[in-house]
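One structure, pasted below without further comment.
Removed: one protein chain of the complex. Kept in place: all other protein chains.
We call the chains A and B, going by the order they appear; numbering starts again at 1 in every chain.
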Amino acid sequence: MPTGLPNGGGLPDMKDMTATILKRIGHSVITLFVISILIFAGVEALPGDLAESILGQSALPETVEAFRKELKLDLPPHVRYISWLGDFVQGEMGRSLSNHRPITELIGWRLSNTLFLAAAAAVVAVPLAIILGILAALYRNTFFDRIVSMVSLSAISFPEFFIAYILIALISVKLPLFPSISTLDDQMSLADKLYTIVLPCLTLTMVVLAHMMRQTRAAIINVLATPYIEMARLKGVSRLRVVVLHAFPNALSPVINVVALNMAYLVAGVVIVEVVFVYPGLGQLLVDSVSKRDLPVVQASGLIFASVYIGLNLLADLLSIASNPRLRNPR
Amino acid sequence: MKNILNITGLTIEGFNDNQWSTIVDKVDLTLERGEILGLIGESGAGKSTIGLASMGYSRKGCRISSGSIRFDGTELCQASDGVKQKIRGTRIAYVAQSAAASFNPSHRLIRQCTETPVRHGQMSSAQAEKEAIENYRRLLLPDPEGIGFRYPHQVSGGQLQRAMVAMAMACKPDIIVFDEPTTALDVTTQIEVLNAIKQITRHFGTAALYITHDLAVVSQLADRIMVLRNGQKVEENQTRELLDTPEKAYTRRLLSVRSQRPDKKPVKLKQKVILEVNQVSAAYKKKELVLDTIDLTIRRGQTVALVGESGSGKSTLARAITGLLPPLSGEVVFQGETLGASYRSRNRESLRRMQMIYQMPETALNPKQTIETAIGRPLSFYFGISGKERRKQVLEFLDRIELPASYINRYPGELSGGEKQRICVARALAAKPDLVICDEVTSALDNLVGEEILKLLQNLQNDLGVSYLFITHDLATVKAIADEVVVMLKGKIVEKGPIDKILNTPGHDYTKRLLNSVPKMDPDWLDDLLGKRKTTRSKRAA
Partner (left out) sequence: MSSLIKFIQKAPWSAKIGIIILVINIAVAAFAPVISPYGETEITGDVWEEMSLTHPLGTDHLGRDLLSRLIYGARNTIALALMITFLSFSLGTLGGFLAATLGGWCDTLLSRTVDLVLSFPTLIFALMVLSVVGTSIFSLICVIAILDATRVFRLARAVAMDIAVMDFVEAGRLRGEKTGWIILREILPNALPPLVAEFGLRFCFVFLFIAGLSFLGLGIQPPTADWGSMVKENAGAITFGIFTPLWPAAAIAFITVGVNLIVDWFLNLASGLKE
């Protein structure tokens, strides 16, 4: 076989690539599985009996016994774990201890709210961060770069609620433009919803924007220091073409990674912002349930957060593999 | 004929330790159309900086502070970016030392090759591709139609270097700047690249600046040679004249590198065997064998050179002997005692008797330890010597390796490369070893500095009777120090024997090819050799 075909080698290499991807996916599934065991075991490790601790010391023994049955506490742990996980996968998550509503119903609506908020922030933050990051790298050590670096460093250092309260003080109290409390309901139109979430969305944007921009800048600067960029300059390639065609494709892999990791951070970091703006999302629910020690809800929402987080990390790695020419076109 | 490049009074400064210092000092240089000028010098001579400056380019942290660079009537020193962009790639092209790092990993070779002619509007994309393939053919690349459609990481080092020459040729420039294009290659590959460069520059009548530290390499190509040292011109002459009648002492020293062997105290013939390697095979994780049933013996006071090109397994053999890579099978017998496979299972005494000197003195010394600790640690670790007595002995070692006593409180960062390597020698000898394994100890150093290290090692051997296992890819080094030579190829020993026999009457084809490939300080060497190879080939064909 002639060695010079565009995809020299061909089949066995594609297998390698597929194997890498399958391995990575398998790894995520196993991680998720182990985490579900940990979440389940964590509640098991609770001192005392769950039923007793919920009903209180004064409850009648019969009531406690009946409640134990309801919680299936009379069965051995591994049986309960399997039925819990099975139910969870089918979307059946049991009932909340505090208000006895089905958890699926409680979580479903809130999860969609959280994702809505995170997505809105991402749509604003990602393109802005990449553009600003590239500009800062291009005009490194200029006045523009220093300002951008200074602002982003502050934004990283500020706690989320500080940014949130400054925005409330300025845009909601001093200039009453947007509401400081973001309550959503199903009757609202998309425009209304968007109007309501302007402030939390802005807060989240500022938090992730700073991270993403700094990392994008660093990734591009790294690539600009390589010999092949010097070569491109010595070939007489224009400045813009050097950055867009020679540097950016090689910075793609780290940039994708940065973006996906920040999306994962967005989903988890949304908790505090939801609390500030009393936004009916999953984070708010989790915090409430933790203070009420409503463990079934904590378990369920924790597992959902973990799945989204692990899923986004997986996506980051897969895209990263796909954008690396060495991995895409192996020897 | 009119000069295509005229550089006068070029001074370039670099920013270091918060101040500007001179890298290139008032250098004048001219290049005629079609002429090849060799720029030669050791590290710090400023040769690469001049090469880049001839394209109107200076690296970050450098500035052209005065002088003039006139390319075909255009002054490049004050030229705008637009003017320089138009000239670069089309009229002056650049070939870098490491092709692997200088090709963009995201694009296919041919796309990078055709970028300049297409962007500068000289050719259509299809035409440029045809030209590129034609150039690949001229440069004797295998599969010229297909190779361009590969990505850089799919092509071997020597081929990539030729692909880079093809890229430089894409617009048929007036000048090509070659910046050490064969330094990173093995000698047998170097010959192919040298030949390719020679053919194609001749074919197109391209002028070139050929930058290298290797006088023998440059004399094959250059019409004229300029010797540089510390940013200043030492001398300049036609190649033959410079080689035959060098004017300056520095040039004479460069010319005589490795031509003399340091005196060796004669060793009695049948000394005791101190190291025996029996049937050793080794491999890195689940891969094919890197070492395939190796046998080797070293006698007291003897220097055995282990020669091979990259990937031949010579450094792996050192790792197997020291126990850093436990062999899969076979045994290492040291002074009659079979050593444990891993260094962890060996006792302190056998570790002490076998010491190692590394290729890179920069990484071989802990930058946070003073010279006193570096040399003193083996003394206290193996012999329990401490305090004043240790300091006294360290001073003695410093004297032995010809470094001033004041160095005792310094850190490695304050020393030059050659000085650091001397410290490494002292550290190894402080353990009072019977065998020292020297892994490419001179290849990271300039030739003259390396020569001093070889001399030092030879003197120490004369005094102490220690044996050396000398791992190297450089046959000149072998000639300068070895008693016995072992030639390795792809994990196997292909030939071994006394040095005179191997050098004069090599038995194996590979040894012959290896010996043949070392450039000689003779401008006709490459042509003669290739002529010979051609005739033998045609004879065989007939």
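FYI, a contact is a pair of C-beta atoms (placed from the backbone, for glycine too) under 8 Å apart; a residue touches a chain by one contact, two chains touch by 3 or more.
None of the values given here were measured: they were computed from a predicted structure.
Engineer: Would you mind spotting which of B:159, B:182 or B:322 touches the chain that isn't drawn?
Structural biologist: Reading the full complex, the residue touching the unseen chain is B:322.
Engineer: Looking at B:356, B:375, B:415 or B:469, which makes contact with the chain not pictured?
Structural biologist: Looking across B:356, B:375, B:415 or B:469, the contact with the absent chain belongs to B:356.
Engineer: For the chain not shown, which residue from A:184, A:247 or A:264 touches it across the whole complex?
Structural biologist: The one listed residue touching the chain not shown is A:264.
Engineer: Given the full complex, what residues of chain A touch the hidden partner chain?
Structural biologist: That gives, for chain A, the contact residues 31, 34-35, 39, 42-43, 45-46, 150, 153-154, 156-162, 165-166, 168-169, 173-174, 180, 264-265, 267-269, 271-272, 275-276, 286-287, 289-291, 293, 295, 298, 302, 305-306, 309-310, 313.
Engineer: Take the complete complex as the reference. Which residues in chain B touch the chain that isn't displayed?
Structural biologist: 322-324, 343, 346, 348, 351-352, 355-356, 358, 360, 363-369, 377-378, 381-382, 427, 431
What we mean here is this: only the chains that are shown with their structure count from here on.
Engineer: So, what's the distance in Å between the C-alpha centres of chain B and chain A?
Structural biologist: 49
Engineer: Across the complex, what residues on chain A touch chain B?
Structural biologist: 2-6, 8, 226-228, 230-239, 241, 246, 249-250, 325-326, 329, 331
Engineer: Over in the complex, which chain B residues touch chain A? Could you list them?
Structural biologist: 52, 55, 57, 59, 81, 84-90, 93-94, 96, 98, 101-107, 115-116, 119-120, 142-143, 145-147, 149-151, 153-154, 167
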